[in-house]
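The other protein chains are all here in position, but one chain of the complex has been omitted.
Take a look at chain A:
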Amino acid sequence: MQSWRRRKSLWLALSASWLLLVLLGGFSLLRLALPPRPRPGAPQGWPRWLDAELLQSFSQAGELPEDAASPQAPHGDSCNWGACFDTSKCRGNGLKVFVYPASGPISETHHRILASIEGSRFHTFSPAGACLLLLLSLDAQTGECNSMPLQWNRGRNHLVLRLHPAPCPKTFQLGQAMVAEASPTVDSFRPGFDVALPFLPEAHPLRGGAPGQLQQHSPQPGIALLALEEERGGWRTADTGSSACPWDARCEQDPGPGQTQRGETLPNATFCLISGHRPEAASRFLQALQAGCIPVLLSPRWELPFSEVIDWTKAAIVADERLPLQVLAALQEMSPARVLALRQQTQFLWDAYFSSVEKVIHTTLEVIQDRIFGPSAHPSLLWNSPPGALLALSTFSTSPQDFPFYHLQQGSRPEGRFSALIWVGPPGQPPLKLIQAVAGSQHCAQILVLWSNERPLPSSWPETAMPLTVIDGHRKVSDRFFPYSTIRTDAILSLDARSSLSTSEVDFAFVVWQSFPERMVGFLTSSHFWDEAHGGWGYTAERTNEFSMVLTTAAFYHRYYHTLFTHSLPKALRTLADEAPTCVDVLMNFLVAAVTKLPPIKVPYGKQCPDAAPLASGGPGPRPKPQAPAPDCVNQIAAAFGHMPLLSSRLRLDPVLFKDPVSVQRKKYRSLEKP
């Protein structure tokens, strides 16, 4: 009985194990035999091949390097940069441009454009020394066409510049010449060789130009989402509440109540739809850009202006005209951050490259120069963020950190040291006190003295721990802003020997400059104003509630402005400064304001009493009383710039506890407040 029970339990155990075995084994056998069915719903991907590891490589080992070489450049029937441009002529002095003189009587515009190129740093008068020969083809509307010039040489190293689409028949073969023309069609455009220009209206200003229309960063509430470019000119703002595709003729629905603005008025909307078919629409593109209306280009058949260097994805949207609803939905749902960025970029680009004929031509030359420079060309960042490549010279540096404009994007900080540059003009007393005050600053790295008067150099200089360099020679006033190679820091404290500053003034001003490295930080100010009576600009050094300039006899600014002053300003302006020395301050302020589009910064200047009178006997006063330059100076410079870049500020940056009725012990810049 017991054994039977035992046997029974044994059998039970045995059969249970068998069952388990059969179940487990059978299941796995089943899995082997039948390929598993994919679970429904899951996408069936590319199979994992069992023998994937055994597959051969697409290129057999040894095959890659064994390519039999035949140095036969692949050739086509058109030109590219490597094949058709001879850079050997440009070695040494960079891009030098010779402009063919016009053959017959020329229009006023042509004349002024010629003058503008001749005034630029690219120009040369000798066709032999030039690396680029420029053929202006401007007066198309007058019906004149250029004939083949003398040094044509099959068009090698030539640039044919057509600002307006030419009705001219091609009177001669272009050969190897590059073409810069307005809105070239995508099919005829040779990327990296031709240059695409914007489609300029006839009355485009030559110089300066109207600023962008945008007055605020973000779109006004209630502004129309879309403006549509009309075939007969003008814009129509569209209501986008309806789901219709407002620009597509195939849509049967009415696009809703629209408002038509005729004539040349600028569109007032967030996005501007521009057809890509008609080349005339390209002129609308520029209009939209100026208005800060984000251009939405529908399948453009033409090349966008300066597409070689400008990243248009930051300022415009290129969309497919075949997907109207999707584009509309995408525009409606676009994040405020993106809209904000696009809007601001339109304004920057307009202002930097398109607002005047001069800018367009200079940009064209800069594009070609960048090709010649190769690795020393402008990095993309310099082209695509303020102040733009025309104002950020790649000859200064190709590293964005070296400029005052890109610290944020680069995650870098301005240097913690400065160089003091002291100009000693007549009567020529060594500025001993000043040197000591400046050398006392913990941020000072070096002192440079520009000895610029008749007197011989003093034999002894005050003993300071600071390295002191004396640059001797009778110099022009504009040499104050020469980019001396001995300046080793980014920050420069520009001083006149007659200035008087205390160490804590210098320290505080420098700390402020570090927060605003692209601006000028100064102690003494002056301002400009519109003089109704004379119909011109006026200048005053009186103390007022606002200011637009700081005097460079005591100011911090970035070393880069010396390079810009010397290499980018037209020669005529620098001559003006040399002839009327008081103009040099105004000129420098104009330059910095034109670059930054911001006012300078004023910091407190403590000394109201003449306790720091220079040792000079013949000085005009205890401290350089800012002399009012001839008002003409402001007007002449404004005319040369083509606009008035100066901006006014109503604030002064003081130390946080400045003149507060609290214990002096708390204050870091105590001596700033001493009477």
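Here is the rule we use: contacts are C-beta pairs under 8 Å (C-beta built on N, C-alpha and C of every residue); 3 or more make two chains touch, one makes a residue touch a chain; residues count from 1.
In the analysis below, contacts and distances are computed from a predicted model.
Per UniProt, the protein behind the absent chain is "Exostosin-2"; the candidates were "AP-4 complex subunit epsilon", "Exostosin-2", "ubiquitinyl hydrolase 1" or "4-hydroxy-3-methoxy-5-polyprenylbenzoate decarboxylase". Summary of contacts with the chain left out: across A:512, A:555, A:573 or A:638, the touching residue is A:512. Looking at A:97, A:182, A:293 or A:331, the residue that reaches the missing chain in the full complex is A:331. Within the set A:93, A:376 or A:575, the residue that contacts the chain not displayed is A:376.
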